[in-house]
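Apart from one protein chain that is not included, each protein chain of the complex appears where it belongs.
Showing chain A:
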Amino acid sequence: MDSVLLSRMLFGTSMAFHIIFATLGVGVTLMIFFAELMHWIRKDRDYGVMAKRWTKGFAILLGVAIPSGTIVGVMLSLLWPGFMEIVGKVIAVPFQIEIFAFFLEAVFMSIYVYAADRLSSLMRIISVAIVAFGASSSAVLINIAHSWMNTPAGFQLTEGRVTDVDPWAAVLNASMPVTSKHVLATAYMTGAFVLVSIAAYRLLRKASSAAERTYHKKGLMLALAVALLASIYTAANGHDTAKMLHNEMPLKLAAAEGLFETQASAPLAIMGIPDPEQEAVVGGIEIPGMLSWLATGSTDGVVQGLNDFPQEEWPPLFVHTLFNLMVGIGFSLIGIAGFALLWSIFFRKRGFPAWLLILLIATGPLSMLGIEFGWIFSCVARQPWTIYGIQLTSNAATQSGNIGILFFLFITLYIVLLVLTILVLKYFFSRNPLQRELTVSNGEAF
């Protein structure tokens, strides 16, 4: 294998690993904030215990999120030196501010955890709000750099030299607003769905006491409400993303949808496999005019197809499948969450039946898969470019050998850490059963 492909595999795997922890870091901190808020409004101790247990889980995840974030940060320079040379001149500011956002998050996290008993409830809510704000800012700041790779702005590249640098134009690039909202909304929804899964799993096991069941029910409903709101927002935002792609990256849109011929009233192909021989999506369902409506706002708008672009600039066509999986998961999650919420309204007394709880358990893993598919789609559908239209991935990659052995070392590291994290989480929560925390009279102390 050549070193460019190996570099992509190594970096892709590292990102796929880090994104699990980074996404949960953004989503779960928001949920802790909401739990604290509920605790304050309702004066219900269950929500205080909830915030505390979610915080402990978050702190364990942070033990992997910080070093894996360090890895991807440093690895950018190791594997993509050509790319980072342009980044340093054009889009270094968001990376720099991200460090301060992280500092802020870490400082207020310590204050929230260690000084909880000395803070008033309002101060505790403010601290955890700053933690959530820091985590969300980090996500937006890193996404700014990512959006800039898709719709580069703020510089000229003449004969390999970077000139006319305008850092603000680079930050405020065309895809930044819509993709930042997408990253935030999906992180909130994933964090919330993971907590939905855990609560649903606990409710499914009959062994728990009445107090525990009430607690898990509260957690489930809080997380479900946030998850549903965030996933509905994500769907609406998807429509804006289609419009942005239509205007800024028509080739990426064409590859995502498997559209070969430029046409008015373009159909939306759901599933199926794009076949370059037949120039059509084979085996999918087509909704006439739907893609035109999504991209242009009118069912007879013209959407550009793959054939408008030289074939060597096409991304791999399997991105259509990744895109479909991401969107399919998103809509299934809205369906499950919406149905569960309606059920709880109409059948208040009956509680959730086992089959519905099983569906709810699936939401967390599904949502995380959606995140992974989405990131892989976004980066693979940008190929063969690292900076769209400006720098080819082959020019960004390192020229050094030895990537194969590094790939092996890092993969081993990630597997070990993933297993250890799960073991540590299991160990902690079985050693500190909920029942005990619910019955301790002094619920405020951390």
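Quick notes
The criterion applied here is as follows: a residue touches a chain if its C-beta (ideal position, glycine included) is under 8 Å from a C-beta of that chain, and two chains touch if they have at least 3 such contacts; residues count from 1.
As a working rule, contacts and distances are computed from a predicted model.
From the set "Oligopeptide transport ATP-binding protein OppF", "Cytochrome d ubiquinol oxidase subunit II", "Fe-S cluster assembly protein SufB" or "Aliphatic sulfonates transporter permease", the protein name that UniProt assigns to the chain left out of the figure is "Cytochrome d ubiquinol oxidase subunit II". Although one chain is not drawn, the whole complex shows that of A:Met9, A:Leu37 or A:Leu104 it is A:Leu104 that touches it. Which of A:Met75, A:Ala192 or A:Leu434 touches the hidden chain is settled by the complete complex: it is A:Met75.
Counting over the whole complex, chain A has residues 56, 59-60, 62-64, 66-71, 73-82, 84-90, 92-93, 95-97, 99-100, 102-104, 106-111, 113-115, 118, 155, 162, 165-167, 398-402, 406, 409-410, 413, 417, 420-421, 423-424, 427-428 touching the chain that is not drawn.
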